[in-house]
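Once you've had a glance at the structure underneath, I'll fire off some questions.
All protein chains of the complex are present and in place, except for one that has been dropped.
Naming follows writing order (A and B), and every chain is counted from residue 1.
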Amino acid sequence: MSLTLSQVEHIAHLARLALTEDETQQYCAQLSAILEHFTRLQAVDTSSLPPAASGSPAGSNLRSDEPRPGLERDILLRTAPDVVHDQFRVPPVLEEQ
Amino acid sequence: MTALTTLSLAQTAAALRRGDFSSRELTQACLARIARLEPALHAFITVTPELALAQADAADHRLAEWRRLSPPFSSFANGGGPGWGLLGIPIAVKDVLCLKDVRCTAGSRILENFIAPYTATAVERLLAAGVVILGKTNTDEFAMGSSTENSAYGVTHNPWDMSRVPGGSSGGSAAAVAARLAPAALGTDTGGSVRQPAAFCGLTGLKPTYGRVSRYGLIAYGSSLDCVGALARSAEDAAIVFTSMAGRDPQDATTLDVPVETITIRDSTPLADLRVGIPQEYFVAGMQPEVESAVRAAIQTLEALGAVVEPISLPHTQDALPVYYIIAPAEASANLARFDGLRYGPRQPADGLWDVFRNTRGERFGAEVKRRIMLGTYALSTGYYDAWYGQAQRVRALIRQDFEQALARVDVIAAPVTPTTAFSIGAHGDDPLAMYLEDIFTLPANLAGVPALAFPVGFDSRGLPVGMQLMGPHFREDMLLQAAHVFQQATEWHKSSPMV
Partner (left out) sequence: MLEPIIGLEVHAELETQSKMFCACPVVDTTQAEPNTAVCPVCAGMPGALPVVNRRAVEYGLRVALALGCEINLASIFARKNYFYPDLPKGYQISQYEQPLARNGRLVISTSQGERVIRIRLVHLEEDTGKLTHVGQAGPAYTLVDLNRAGIPLLEIVTEPDFRTGEEVRGYAQSLRSILRYLGVNSGDLQKGVLRIEPNVSLRPAGQTALGVKVEIKNLNSFRALERGVAYEIQRQSDLLQRGERVRQETVGWDEAREVTFTQRVKEGDEDYHYFPDPDLPPLVIEAAWAEEIRAALPELPAAKSLRFREQYGLNDYDAGLLTAEREVADYFEQAVAAAPEAAPKMVANWITGELFGLLNQAGTSLRECRVPPSALASLVGLVSRGEINQNSAKSVLGEMFTTGQSAESIVASRGLRQVSDTAAIAALVQKALAENPAQVAAYFGGKEAVAQWLFGQVMRAAKGQANPQVVRAELTRQLAERKD
């Protein structure tokens, strides 16, 4: 189960992780080894099961529609790296390369 | 003063109620011990002395009121009911649980300067019960790891042998309790991260049923697996912490509406006919022989105490590793997407918006975290979803079924916690897979959502603790704690402490 370098680059892009060339190589090797070990998973016969939706048992826990004040704005913005006009400032949103 | 810190939690609580010493004195003793041992041990990321002393004073005030209003009860050892069990007790909290206005790092540089704006429910409940929080303990980054070596804030050392790891990811909490810096600590267990450090450090560690304790305020790693747990020096102590924090939370939709009964630890009850299942799949070649023999000896002790032991099978045990290491990273890849340097935490310099994301995450996440994010992203991606994530969820259901079927035949399942005792710092170097294999005995309980309790059952020839775990049906923490307590009344393993 070997991943190619370009697959690793694509995954890193999807996950917005900047990787150096060395890192890409290294992770490629490690992830391939890990996935190789995991291929046994595909051989397990699960035909007797219905699909498992999530880890928690069914039973909706719904909330009643009562508003409550949120965080004080200065606490919300407390550890923000860049704030202007009480908003989070980020570099301009341009089209992705 | 050192005597104060050798008492069990239950004994300490009783002593405080009697007025033998104050919470402030006790807290100061703990802080002094921390100051002395921390440079070598490094169990904490953030120590909170001022907060602790303020909380201790508040607890002393409540204790004084209590004594004033109910003198007939002050001579009771365990009197006053469950609500009083934690009043004035210092504890440590793993640095993945938010405490308002205190730094919370999750062991990561991406939250280096993050000050939590709110407190986790589990912590809030303990605070309401009157605990004193000594600080935030070290953890593998985002709870991903089995040794605490993945922390960006340095390695924690095992007080039994400082060249070895305390286990992970709740290694800081385990080291703190083992070194008697606090009588108890909160940890989290997603794949074994409370039980494995408990085993490596000679402690009793409880992973409750999934959904028993609120995850609100717990920095998420594997959402369908994460459990807030307790590390202490006895089952009795662990029970006190557990009952104070468990129960449905309207802020966590995955908590279950099952009442948490007071767990009365009865000294005198033998394990009358407790049916204990021994899963053959957990006694594998490659285990350290002394671990196996200590666990088997402990099982014999259980039999001597009245338990009925029988072999069982959990056929899909071998599949737990890949199932876990697909599901947890998949969930984590989404849970960690919020860490982008835009709204909180430090931001890496960058030319454009997308570079802010990539550089901040690329530079501030550690290697293991990046590995798991990528593994998870891969398992969820188009074309691979069904073969990996979909298949893992299906096999998980089979693992759950294994437990249901076994627990229909036996009351509890006894098994080793780890294949070896504590390994050396750096032993697994660059081999992530070798590190993952440390978890093979603990992962299944997380996948099945069942409660599991680890407790000490011996030592190896190097003097390193060996742990065993009991796993039970959903919501039956009481049965596990009671059985472990009976064991601990008949044995002394849990009373040993490292010489620090």
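As a working rule, a residue touches a chain if its C-beta (ideal position, glycine included) is under 8 Å from a C-beta of that chain, and two chains touch if they have at least 3 such contacts.
Quick caveat, the model's predicted, so the values are computed rather than measured.
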Task: Over the full complex, note down every shown chain the hidden chain is touching.
output: A, B
Field: Sole contact to the chain not displayed, among B:L4, B:A43, B:A56 or B:C98
entry: B:C98
Per the touch definition above, residue among B:S146, B:S224 or B:Q391 touching the missing chain: B:S224
Contacting the left-out chain in the complete assembly, out of B:F44, B:Y216, B:F242 or B:F455: B:Y216
- request: Name every residue on chain B in touch with the hidden partner chain.
  value: 96-98, 104, 106, 111, 114, 116-118, 120, 215-220, 223-224, 250-254, 330-331, 333-334, 336-340, 342-344, 353, 357, 377, 380-382, 385, 389
Task: In the full complex, which bits of chain A touch the chain not displayed? Write them out.
output: 14, 16, 53-71, 73, 76-77, 84-93, 95
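The rule is simple: only the chains that are shown with their structure count from here on.
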Between chain A and chain B, centroid-to-centroid distance (C-alpha), Å: 24
Chain A to chain B touching residues, read off their complex: 3, 7-8, 11-12, 14-19, 23, 27, 30-31, 33-35, 37-38, 40-42, 44, 46, 49, 51-52, 54-57, 59-61, 63, 71, 75-76, 78-82, 88, 90-94, 96-97
Field: Footprint of chain A on chain B - complex, ascending
entry: 113-115, 117-118, 210-211, 223-225, 250, 253-257, 316, 318-319, 321-323, 325-326, 333, 337, 340-347, 350-359, 361-363, 365, 370-371, 373-375, 377-378, 381, 387-388, 390-398, 432-433, 436, 449
